[in-house]
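Here we show just some of the chains, and they stay where they sit in the whole.
Each chain carries a letter (A and B) given by its place in the written order, and its residues are counted from 1.
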Amino acid sequence: MSGTEAAVAQVGASGTLSADPAETYCRVREHSRALAAPLSAEDCQVQSMPDASPVKWHLGHTTWFFETFILTPHARGYVPFDPAFRVIYNSYYNTVGDKHPRPERGLLSRPSLDRVLAYRAHVDAAMRAVLAGTTQAAIAPSLRALLELGLHHEQQHQELLLTDVKHMLSVNPLYPAYAPIGEAPARATATPTPTAGWTRFTGGLVEIGHDASESTAFAFDNESPRHQVFLRPYQLADRLVSNRDYLAFIADGGYRRHELWLSDGWDRVVREGWQAPFYWRRDDEAKGASGSDGAWREFTLRGLVPLDLDAAACHLSFFEADAYARWAEARLPTEAEWEHAAAGVALQANEGALHPTAPDRVGLTQMFGAVWQWTASAYLGYPGFVTAEGAVGEYNGKFMCNQFVLRGSSVATPAGHARRTYRNFFQPEKRWQFSGLRLAKSL
Amino acid sequence: MSGTEAAVAQVGASGTLSADPAETYCRVREHSRALAAPLSAEDCQVQSMPDASPVKWHLGHTTWFFETFILTPHARGYVPFDPAFRVIYNSYYNTVGDKHPRPERGLLSRPSLDRVLAYRAHVDAAMRAVLAGTTQAAIAPSLRALLELGLHHEQQHQELLLTDVKHMLSVNPLYPAYAPIGEAPARATATPTPTAGWTRFTGGLVEIGHDASESTAFAFDNESPRHQVFLRPYQLADRLVSNRDYLAFIADGGYRRHELWLSDGWDRVVREGWQAPFYWRRDDEAKGASGSDGAWREFTLRGLVPLDLDAAACHLSFFEADAYARWAEARLPTEAEWEHAAAGVALQANEGALHPTAPDRVGLTQMFGAVWQWTASAYLGYPGFVTAEGAVGEYNGKFMCNQFVLRGSSVATPAGHARRTYRNFFQPEKRWQFSGLRLAKSL
């Protein structure tokens, strides 16, 4: 996987296409295939819940994106691989026409995985022909924008592919692993995690967001326009909330004390019987035992493993993150506070790590590459935000309702995909993403 | 009703208790009874949907509030009217203990309306004894805060009582009226509504919110603290969107064009078959006819009446307001923009009007007393917001999730209840409140 990572990192480094767009295209596309490589056709078939999609669908849909938005309108004489795929692999673009119902993606045993891979090869060949000989400088701006959007879209689905596979494996009582434990990268450190310190910010009138007029780097439309926000003085915890921290919350009755929760969150706790993070499992033998910390295991992409106490707590909903923060007499940062703090922080990718670990140094750490961090900010348009025309305009704006913003990136985020201005967003009850939290306080 | 209104207006005038707290208490409480007076015991019994409550429950619950938070802890020797009421009339205060399930409030034929009125008399007598001889100056601050909270709480339920009764009557195929048409106040004007103009604001770093440290006037906790917000230059429409405006949106395919809607809103339009505002009904005889504007009637508290084209459009969800604004190439104002614009606007109450009318003058109008105005702002805590300790702390903070802020007040808001800093909030799909919209644009 290393060659791919290097190339993708190249995209990441400049935040844009490398000098050779065709090469970038091929490397990003190859990474999707590499992620699916450990999986059988059956693994790629299953849709384990309506929120998730089958791996096969991810592989087809990302291909459909290039076919629909680049090849069909821009490549002369391009012949679609299969007209039926226009409906099957449309996710949510009403402008494009009919869609196969989302909860029924897992019902399609045909096209087979082999045929989807042939679809990828067909589209990739056509894309290579389009990009042949094109340099970064020469590429038409409209094509270039669509190409970059398509590649970042593919990278988003690379992360979803991992989170969806994880969920699918987790509902299997056999708890199969995506990757063998032996492949785990060496743990960065065996030394105890440093106590979390705080980093202080004076706030004031600051700017956040992507400045499309000043930068040629890629960003999604929802990161614009750059604008001013007034911040009171605040501080951020140097590291993420760890499993050890979160166990203390549970031990203190965190899931039984309504006063710690938002009303909708408490309803969810009661109705769904939440007692711990999404993928924690009590060891069967330990049931009825003393309830010591050792009783918990965590399901990871490497299977069911003992809980790593110093690793970042993961697969938390916004409701859990918010309740934890209230219990800790702190709060979640706003997205503006987070972005302002991230200004000087280096981007970091942990592709292949598959699960967060403990921080490996002191100071403001784990901003990127561990878990997405819930913020206190509802996902809304920035002042002056305008949705793009046409189908591509359905990308972000229409979801600005009843979701909260997450910042940073995770172990499942491909190299080169993270940005300091990136706005990820999910509904507050969702738990299957690599999501955790960092505490904030007002000064 | 006029005596009551005068007294309540007195509360409103000062934004706080009048010189004689006992008199204020009696007048606010009496207003609830007056609102229920046109209704039979059967009318007061029915709960027409889980969002709504029976009138009888409103009358009991507001009484329970004074009994639970003032009389039981603070009035020596107070004997609760009926111990069972502690559970039956608890709305959502987990701290207070068990609650009767909200969707089952309409199942309780006992206690009877008569007994609930006796409960009110019992509690009112005890409250009068507590307040006897107390002047505004002499009243203990903690008691005073609870008294004001209780009275504003009662006023909130006065508005809900009207919206809930309206819904209950609307599901009856007989379309009964709450008040006869003959009682309608004289229409302010028969002259055509002026074309909406725009009022411009330069923005900048402005302050919004209630300053608890500087003001003795009452405000809910969610209006604090006062804080700075940076606003870009903007303009607000001088008047609310009217039924005539909204008909143009419908005629232009507003309910059939997905691109105008948020994704969750479009799902709702399709699933529930939305085609017009909540209480609009097509005239049966007109079905299949040319679809002229005259075909629509609107259900009001005075029964089913021809649509008043110049009146403010009403009973819109946030989704509809947002889609309308997008169609009109404008947007909803943020709550900060709205509050900043309201700084110089006189509060206005339309108690007894029961339905919005056309604006009666030019300039920035209908900010208060017509319909609540959806804003683009999610309902979240202000910077530095802290929830109060104990049961009273469950009043506002725990609902800060998946709701949008409405500003202003409506024809159903009791006199003296509105404030420029008031933050009303509902989920974006809700339609049974007196809710509409005012357009905004960036400059």
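Simple rule for what comes next: contacts are C-beta pairs under 8 Å (C-beta built on N, C-alpha and C of every residue); 3 or more make two chains touch, one makes a residue touch a chain.
Remember, predicted model here, so these are calculated numbers, not experimental data.
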### Summary
Expanding from the 2 chains in view to the entire complex of this file gives a copy total of 4
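The working rule: only the chains that are shown with their structure count from here on.
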### Task
Please compute the C-alpha centroid of chain A, do the same for chain B, then give the distance between them in whole Å.
39
### Query
Inside the complex, what are the residues of chain B that reach chain A?
92, 94-95, 205, 227-230, 232, 258-259, 261-266, 319, 376-378, 380-381, 383-384, 393-394, 398-402, 428, 442
